[in-house]
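Only a single protein chain was left out; the remaining protein chains are all shown in position.
Chain nomenclature is as follows: A and B, assigned in order of appearance, with residue numbering initiated at 1 for each chain independently.
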Amino acid sequence: MSAATVAAPAKARPARTRGPGLSLGFGVSTLWLGLIVLLPLAAVVVRSLDASFWTVVTSRQAVSSLVFTLWISIAVAAINAVMGTLLAWVLVRDRFPGRRLVDLLIDLPFALPTIVAGLTLVAVYPDVRFTKWAVLLALLFVTLPFVVRAVQPVLLALDRDVEEAAASLGARPRTTFRRVILPALMPAILSGAALAFARAVGEFGSVVLISGNIPFETQVASVYVFKRLESDDPAGAAAIAVVLLGISVLVLLVLRLIQTWGRR
Amino acid sequence: MIRRLALLPLLAVALVAAACGGASDENEAAGATSGAGHSANALSLVAYSTPQVVYDEIIPDFRATAEGKGIDFKTSFGASGDQSRAVEAGLKADVVSFSVEPDMERLVEAGLVEPTWRENQHKGLVTTSVVSFIVRKGNPKNIKTWDDLLKPGVEVITPNPFTSGAAKWNVLGAYNYGGLDYVRELFIEHVKVQPKSGREALQDFVSGQGDVLLSYEYEATTAQKKGEELDYVIPDDTVRIDITFATTKDAPKEAQVFADYVLSEPAQQRFADWGYRPVNKAVLNKNKSKFPTPRKLAGIERFGGWEKVNDELFDPDTGSIAKIEEELGVPMES
Partner (left out) sequence: MRHVLRLTAIGYLLTLLVVPVAVVVYRALEPGPAEVWASVTTPAAISAFWLTLIVTAIAVPLNAIFGVLTALVIERSRSRGRRLLDVILDLPFAVSPVVIGLALVLVYGRDGWLGWLPVQVLFSLPAIVLATVFVSIPFVAREVAPVLREIGDDAEQAAATLGANRWQTFRRITLPAIRWGLATGVVLSTARALGEFGAVSVVSGKVAGDTMTLTLLVEQRFQNFDLAGAYAASALLAVIAVAVLLLMTLMQRRAEA
């Protein structure tokens, strides 16, 4: 009997006993999301059909910017998954002077308008300007809070009993982490990573300022969409946006699947 | 806790009430009050971003005159393309001004501006400018002509013509001088980055990027007036930039009064003070020393008009400039 099985008491059982009562809740949530999110997105999809969809979407700049955006967003999500968990761990389980201050500051990347984010980053790190590192840096900055804030509440709510049990059974801290804590945090980590990925994919304001938008090098998809719009081709812009959205949905679905699969 | 959260919407309502009662002045510059912005008499000015500093002076001037007394203003400034699209989408506008003609034509097509907007004595323009080179103070690299831009090691900044319609003028300037071959060499060898907009390009330049910035004459003079240390050069052979200006179809008659004022001497002098070339001939003459005439000056007519130019050069898929941009890129890795 491994520590992992010990760590999975009734908590792992899906809690689905309030089904009937929440169908109203389901309806309301759906209506809300539908109105705010789906309706506008549907409009974009419909608009994109006005374009010579395939031509626009397979143009060299479109493909290059889409591919670049995807890879760098995945990288950002991955880096955040690791560093975010680390940060959450240190913030929750460790004590050092200034911890509270740091905790306070973590959300700041959000509250700052993206232009400021971009500008300050190049002010501090001028050498990355107009390189792919600039894009990475900007994206890491604006996605900093996601995994941290996703993991923190779960870490705080975590029941220490199991960890202590494992320790008393002779497990080293590393093993305890790997088999007891990490599985419990995984949903939150993946959740935060998904958010980070999504944000990175859509980021515009900070990246457009410091990346130089060099076609085929540092141009992200959102900038290319803007180019299309400015060139009086809203349908083409919509088309690329739709493709980007579709691919994002796929990645998000994959993340969800990993989560479910990991739970078995 | 949820109780406290529920209080927030109530707080919001309270804030709205407070804000409506409070001052809603718009201009950052010397107290140009418009009163509570709910008067039916408010004129909406929607314009591209750079002349904000000038209108911040013109509007108070106007309100001090007899015709302008009591007219309130709502102003909105932003990138030319963005503003034009906003008006098309329903942003209320009585007076509009854009830095490229297609942004005005978009509104004509949407039925918001009369097709006759350009049939006044100034051809629908409010000011003009010329494509210029902005250089470091003292012009250390001694850049005077378009050929100088091609000298080895010279780094040129110009905003991307596909993210900024206004940047197309710069490219036209280059194209006018040496055709596609010149543009190709310029972009491939000398233009390393293309910022999103004119102002961003200027900020990049000011923060140390590049040796030369392709821009408008008035960008340089405005920057200088705001304390930036730079010089500018007007090449011998350059392109005239036309700034469009019109009132909308459903605008109240005060809009035309304002428009007339903007084209009259005092307002045009304000423009001249900031470096914009006035279309009012008398004012232009008075300020001749500020605005040297380049030996060769081409207008958009020379290229057959904007529709032709946009089709041939700037179409994002088939335009010649787009193709040059493609050549810029390294082959994609998969």
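Note that in this section a contact is a pair of C-beta atoms (placed from the backbone, for glycine too) under 8 Å apart; a residue touches a chain by one contact, two chains touch by 3 or more.
This one's a predicted model, so the numbers in the text were calculated from it and none came from an experiment.
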{"item": "Residue among B:Asp61, B:Glu88 or B:Glu265 that touches the chain left out of view", "value": "B:Glu88"}
{"item": "Among A:Leu156, A:Leu182 or A:Ile258, the residue in touch with the chain that has been omitted", "value": "A:Leu156"}
{"item": "Residues from chain A at the interface with the omitted partner, ascending", "value": "10-11, 13, 15-19, 21-23, 25-26, 28-30, 32-33, 36-41, 43-44, 46-47, 83, 86-87, 89-91, 94, 96, 102, 104-117, 119-121, 123-124, 137, 140-141, 144-145, 149-150, 152-154, 156-158, 173, 184, 187-188, 191-192, 194-195, 197-199, 201-205, 221-222, 225-226, 229, 234, 237-238, 241, 244-245, 248-249, 252-253, 256"}
{"item": "For chain B, the residues touching the chain missing from this view", "value": "1-2, 4-6, 8-9, 11-12, 15-16, 18-19, 22-28, 34, 37, 44, 49-50, 52-53, 74-78, 82, 85-86, 88-92, 110, 199, 203, 223, 226-228"}
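The definition used in the following text is that only the chains that are shown with their structure count from here on.
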{"item": "Distance between chain centroids, defined by C-alpha means - chain A, chain B (Å)", "value": "37"}
{"item": "Touching residues on chain B, where the partner in the complex is chain A", "value": "81, 85, 102, 106, 160, 162-165, 192-196, 200, 209, 310, 314-317, 325-326, 328-332, 334"}
{"item": "Touch list for chain A against partner chain B, complex", "value": "55-56, 59-61, 63-64, 67, 129-130, 208-209, 212-217, 223, 226-233, 236"}
